[in-house]
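Only a single protein chain was left out; the remaining protein chains are all shown in position.
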Amino acid sequence: MKKKVLAVLLASAMAITAFAGCGSKEESSTTTETSEETKEASSDDAIANLIASTEGTVDLTLWCSETEEYQKVMKELCDNFEAQYPDVDFNITIGAVSEADMKDRVLEDVEAAADVFVFPDDQLEALVKAGALNEVAAQYTYDMNETDTAATVEAGQYNGKQYAYPFTASNGYFLYYDSSILSEEDVASWEALTAKAEELGKEVGCEVSNAWYLYGFFKGAGCTLEENEDQSNTCDWNSETGLACAESLQKICASKAFKSYGNDDFLAQLADGKIAAYVSGTWNDKKVAEVFGDGYAATKLPTFEVNGEAKQMNSYSGYKFMGVNAYSKNTGWAMLLTEYLTQASSQEAVYAATGEGPSNTEALKNASSPALSALAEQSQYAQLQRVGGKYWEPAAALGKNIVDGKVSQQVLDDAVAGITQPADAE
Amino acid sequence: MRKTGKIIGRQIVLAILAFIWILPIIWLFVTTFSVEKGINTNHFFPQHWTLDNYHQLFFRPDVAANFPAWFKNSMFIGVCCCLISSVFVIMTAYAFSCLRFNGRKQLMSFSLILGMFPGVLSMIAMYFVLKLLGLTDSTLGLIIIYSGASGLGYLILKGFFDTIPTSLREAAKLEGASEATIFTKIVVPLSKPMIVYTVISSFLAPWMDFVMARLMIKSKNSADWTMAIGLFNLLQRALINQYFTIFCCGGLMVAVPITILFIIMQKFYVEGVTGGAVKG
Partner (left out) sequence: MGNFFKKIGNNLKGFGEATAKGDIWVKLSLVIMGAGYFGRRQFARAILMTLLEVGVIASVINVFAPYMAKLNTLGTVQREEIFDALTMKKTVNDYDNSLLILLYGIIGVLIIVAFIVLYISNMNAVYRLQKMEKEGKHINSFKDDLISFKNENFHITLLTLPSLGVILMNVIPIIFMVCIAFTNYDENHQPPTYLFTWVGIKNFISLFTNSQTITFGYAFVRVLAWTLLWAVLATVTTFIGGILLAQFINHEHTMAKGLWRTLFVITIGIPQFVSLLLISKMFGDYGIVNSFCESTGILNMFKNAGLLPESAAYIPFLSQPGWAHVTIILVNIWVGVPYQMLVATGILMNIPTDQIESARIDGANKYQIFWKITMPYVLFITGPSLIQSVINNINNFNVIYLLTYNYTTTNMALANSNAKEVDLLITWLFRLTNEQSNYKMASVIGIVTFVICAALSLLTFSRMISGDNEEVYR
């Protein structure tokens, strides 16, 4: 385990410590030593300082997904963390909060929220804007820039500052299919897929009326959707390409075999044996594997035809992060706990328990599943999710219009007007 | 002959109506026996039957579903609120109905106006008032939230008190009874059905609320939740497919005490509602 602290911060920190004459017994290492040694020694120092200055019980709260597997593995990991510091008396409480609601629950009252919480990357912006996340100013037990994939580290940044610890890198979407009835050619394009499914009398699909998935089609067709500095969006989905994309998507949706199920309906239909292929993510991995049995397979998203040209459907690459509450009363310990829970061995444990792909490169090497390789395949067509808050509702409404077969230039114009409205518009 | 036909026709119409009304509850009921843990949208009756869901509900609480603890919490909060709210409502209604004092009408108009403000909106402020008192995340806090403003719900009971003849109270006064004695010894015993109605409705409000409780209970440890938050949580995306049947079991178990209460108290309830409705 490498122990490092960002050098610049350290220098300033040591200066402060020198003046403050902090109560720890150890002398802070002098700056004349080689920088590498300094770093190693000082991160130990910092932890030693923290232990020395800790009195009484350290209360920490961790909020993570409410599923049984998650709660179990987190409990184990927290116990291990406590065991690592036998001199300190911890009281770690684990709370169950649905990840999709994490931002809402935290922002209701930041001061009463958990010290450490797990959240999906699309909530990063709202959390930072409300000032709920503690900046990752220094790392003590590992350096995420070295251990985690660059994309995940970058996704945890906002305005150039690191706010979150990468935790899993498998929160994106790809295509599940039943390889016992669908061939690789069938799943290569939506046109082939729907045709084959109609022939088989099975269902395939993707939740088009969900803005998160809808993005993949327009981006794949060559349209842009970007967030500006003032948190509004730039969007050209009402261009000629956009219209062509929407129309071809509408054509796909019109197929009898194509369905735009929400997650609940998808799982119900899946359990009923009606689904042959569907766009989803690792959160449904176990259920899909169970139903498809030997035919269980996953691959990158299919292509679709725009103006007679096959375009690869894109996607958002989803991540989960762990964040430290800016209002935590034990910032130091909360940071150490977060580092412990996001280090390589912990990520492996989480992968083993939940099937979610690690963001840590080392842990990622030991993890392999059809879902993860599908994600890896899709990753070259996946973008980091950076989009202003005004995107979601208009885009969802656009998706619904497409599914209902009501595409027109006017609808696209209205959608773009909504998506691009100023961030602080009432 | 025609009469028998009419009678049978009536029963059939009622049976059809009752069937429509009971149908969702039947679905709730049969789903509790389903082996498939998730929601099944294609079949009304489960394909395989089991009693295991009830066993899990009562004897195998886990992180997500801790029914025994929820039941206990909800019961405790419900009973406390029920006591406090009923007392508040009875006191307010009596004061406004039977006593005459300065500012009475102004207070009544004021309370009517207050009752019209959408409660959902002031929840955040209520939360911070409780925080100021250091009572968030505690049972006491929830009890205060539910019963604090309950005095505003006096209208129906006041309507009932209005129908109690003034002569009764005047006679008692002539015999030297104080206002307090008249209240406790004469008016309250006279109003039993109405008070039963008040008690039931003040028990139901906290028992069934989930919006307020979700904001007020900050603890994410399922043992601290109330029934409504706990059950609502089981319908979250990550849980619904493992816990839908458990949710149904829980929902049914919540309904049983209330339903029994209602069936027994039906008479009181009817009298109570009308007693108030006569005067609005």
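As written, the chain order gives the labels A and B, with residue 1 at the start of each chain.
Basically, a contact is a pair of C-beta atoms (placed from the backbone, for glycine too) under 8 Å apart; a residue touches a chain by one contact, two chains touch by 3 or more.
Model, not experiment: these values are computed from the prediction.
Engineer: Where the complex has a chain not shown, which of B:A65, B:C82 or B:I144 is the residue touching it?
Structural biologist: Of the listed residues, the one touching the omitted chain is B:I144.
Engineer: I need the residue numbers on chain B that touch the omitted chain, in ascending order.
Structural biologist: 3, 6-7, 10-11, 13-14, 17-18, 20-22, 24-25, 27-28, 39, 41-44, 88, 91-92, 94-95, 97, 99, 101, 104-109, 111-114, 116-126, 128-129, 132, 144-145, 147-152, 155, 162-167, 178-181, 183, 207-208, 210-211, 228, 231-232, 235, 247-248, 251, 254-256, 258-263, 266, 269-271, 273-280
Engineer: Could you please point out the chain A residues that touch the chain left off the display?
Structural biologist: Against the missing chain, chain A presents residues 5-6, 9-10, 12-14, 16-17, 20, 22, 28, 42, 45-47, 49-50, 53, 104, 107, 110-111, 126, 129-132, 134-135, 137-138, 140, 209, 254, 256, 259, 261-262, 264-265, 268-269, 326-327, 331-332, 335-336, 389-390, 393-394, 396-401, 404-406, 411, 414-415, 417-418, 420-426.
The definition used in the following text is that only the chains that are shown with their structure count from here on.
Engineer: From the C-alpha centre of chain A to that of chain B, how far is it in Å?
Structural biologist: Here chain A and chain B have centroids separated by 41 Å.
Engineer: So in the complex, which bits of chain A are touching chain B?
Structural biologist: Interface residues on the chain A side: 61, 63, 65-68, 71-72, 93-101, 105, 108-109, 112-114, 263-265, 267-269, 271-272, 283, 287.
Engineer: Can you tell me which positions in chain B touch chain A when the two form their complex?
Structural biologist: Touch residues, chain B against chain A: 36, 38-42, 62-64, 127, 131, 136-137, 215, 218-222, 233, 236-242.
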